[in-house]
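Notes follow the structure.
Just one protein chain is left out here, and the rest sit where they should.
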Amino acid sequence: MKQTRFIDLVPHIVLIVGVLIFAYPIYVTLIGSTWDSATIGRGGLPLWPGGQGAANYAQAWAGEAGERAIYTPVRTMMLNSLVMALSIAVGKIAISILSAYAVAFFRFPLRMAFFWLIFITLMLPVEVRIIPTYKVVADLGLINTYAGLAIPLIASATATLLFRQFFLTIPDELLEAAKIDGAGPVRFFIDVLLPLSRTNIAALFVILFIYGWNQYLWPLLVTSSGDMETIVTGITKMIGTGESANDWHLIMATTVLAMLPPVAVVVLMQRWFVKGLVDSEK
Amino acid sequence: MQRRVTFDNRLLPYLLLAPQVAVTLVFFIWPAANAIWQSVHLQDAFGLRSEFVWFENFTHVLGDPNYLDTLKVTVVFSIAVTVLAMGVALLLAVLADSKIKGARAYKTLLIWPYALAPAVAAVLWIFIFNPDIGSFGKGLRALGYDWDYRLNGGQALVMVILAASWKQVSYNFIFFLAGLQAIPRSVMEAAGIDGAGPVRRFWTITFPLLSPTTFFLLVVDVVYAFFETFGTIHALTQGGPGKATETLIFRVYQDGVVNNDLGGSSAQSVILMVIVIALTAVQFRFVERKVHYS
Partner (left out) sequence: MATVEIRNVRKSYGPVEAIKGIDIAIQDGEFLVLLGPSGCGKSTLLRMVAGLEGITGGEIAIGGRVVNELDPKDRDIAMVFQNYALYPHMTVFDNMAYGLKIRGIPKAEIRARVDKAAEILELGRFLDRRPSQLSGGQRQRVAMGRAIVREPAAFLFDEPLSNLDAKLRTQMRVEIKRLQDRLGITSLYVTHDQVEAMTLADRILVMNHGVAEQIGTPLEVYQRPASLFVAGFIGSPPMNVLDGRIDDRGEAVLVPGGQRLLLPQSRPTDAGRPVKLGIRPEHLAAAAADFPGGFSIEIELVEALGADTVVYGRLPDGEALLVRMAGIPTVRERDRLTVAPQDGALHLFDAVTGRRVE
């Protein structure tokens, strides 16, 4: 009897260990962000919160000089990250849903050629074509602009394919009923297709927001001025080579703030997020 | 591929496609073509003239022992990350899928690391394993182990592998869980009635039925390890010490941006494109087969 009971506990033990492995670094960071840099720099970080939290966050948020360096204020970096993530998410969804609508609901010359043109982008992640893309953006004068941050990342075959997949499941009769009701292609899109795509849009939004927020290599290249810094690249610049004499308290507070929006989106919109993730990769 | 019923406007579909096609042409096709063009040209020091050099850039790149070292690092790194991320995720998913109390809570607690940027994941690992400030880093040193990933190449590689896998587990977990939930309960019950124990059931029923998911994740994880981990490596080790943690994508960045070697960097980009296209093709072949099954 006792043996069975222990075996029943094994899954819980393993899962709890798993959860701890994922939670521990976050916990350390949260705690760290409430202590002063000297305590952290000594490596003597306790397991309980300190009293510096409010001061650290205020300092990081406003971008006041740390003890060792001057940083871009977190509020600026957060704003930049937010603009970039929102532009990428909204932009991708907008251009993808329109092109998917064209490919799925119209018959026209070169339809398949366009489809393949879009499809091929699936095979060219931004990292692969990074240098020549950078050159194009530079030639267009988009370095250090929001447009330069976002637009090169908004063409996506994945979102187009997802919408197209969904559009193909819409019964022909619905389109015919709309035609008989007198709706043309524009009305049909606005009155019927968009409302029906709500769940897909929400799901994609979650994934694309996270994708946009977490961009690293691209912002690293196209932003050179502090006031265009995004928060993810900003943190690593604050760390530098990882010497002990860093403004660790500010770095940790910044890290917490950098994690907050995407984690909140995932936790609050978990249902859509999982659906969107699994669907878009089908 | 196409609906039976469609609209028959002439101009509208082109207008609808225009934004995406424009972005694709300007930021995908043109740069990719450029990369290919540059990969077979050599520019003079001032960038004024360029000369067609056939595959000189490629032979140069592929003949460079440094590049081959980078390739080796990339392969080791990718295999380790893929195996670790998938193994841990599968274990956790199987457990979270079983009928235990609090399964929902476990799921939520294991899903959220997906939201973290690879670079942020690296930063979190610095907080813990930094030999000066990290509790584990200091702990290892206190135990007499000479831990400093900033100086020791092997340790640095272990660090980036662990940090990159740590971040990727949740993604794999989500897909394994979805795959497990798609397996009909009745199949498992039938196997139970046939007398198969839990372990046997897993290897003879669950695992084969999960193979489409497993294969899909294999490709995704390899692509992740190749490209998206740039942030992890850049934040954690900057490719060092020496070139101990320099992967192919990191080198493209290094040569193209830092060293400004356009031809070499473009040749490397083209090599990477070939790798991605091959991976994608393999994946699609497999997806077709999967459709065949179901």
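For reference, chains read A and B in written order, and residue numbers begin at 1 within each chain.
Going forward, a residue touches a chain if its C-beta (ideal position, glycine included) is under 8 Å from a C-beta of that chain, and two chains touch if they have at least 3 such contacts.
Bear in mind the structure is a predicted one, so any value in this text is a computation, not a measurement.
Participant: Considering the full assembly, with which of the depicted chains is the omitted chain in contact?
Facilitator: A
Participant: Which one, A:21, A:142, A:196 or A:278, makes contact with the chain that was left out?
Facilitator: A:196
Participant: Check the options A:135, A:179 or A:237 and report the residue that touches the missing chain.
Facilitator: The one listed residue touching the chain not shown is A:179.
Participant: Even though one chain is hidden, which residues of chain A still touch it in the full complex?
Facilitator: 171, 173-174, 176-183, 187, 191-192, 195-196, 198
To be clear about the criterion, only the chains that are shown with their structure count from here on.
Participant: Cα centroid separation between chain A and chain B, in whole Å?
Facilitator: 16
Participant: In their shared complex, at which residues does chain B touch chain A?
Facilitator: Residue list for chain B touching chain A: 2-10, 12-14, 16-17, 19-21, 23-32, 34-35, 38, 88, 91-92, 95-96, 98, 100-102, 106, 108-120, 122-128, 130, 132-135, 137-138, 150, 166, 169-171, 174-175, 178, 216, 220, 223, 227-228, 230-231, 234-235, 238, 249, 252-253, 256-257, 262, 265-266, 269, 272-273, 276-277, 280.
Participant: Would you mind writing out the residues of chain A in touch with chain B in their complex?
Facilitator: My answer: residues 11-12, 14-15, 18-19, 21-26, 28-29, 32, 40-43, 45, 94-96, 98-99, 101-108, 111, 114, 117-118, 120-125, 127-137, 151-152, 154-155, 160, 167-168, 172, 175-176, 184-186, 188, 210, 213-217, 220-221, 232-233, 235-236, 239, 241-244, 248, 251-252, 255, 258-259, 262-263, 265-267, 270, 273-274, 277-278, 281.
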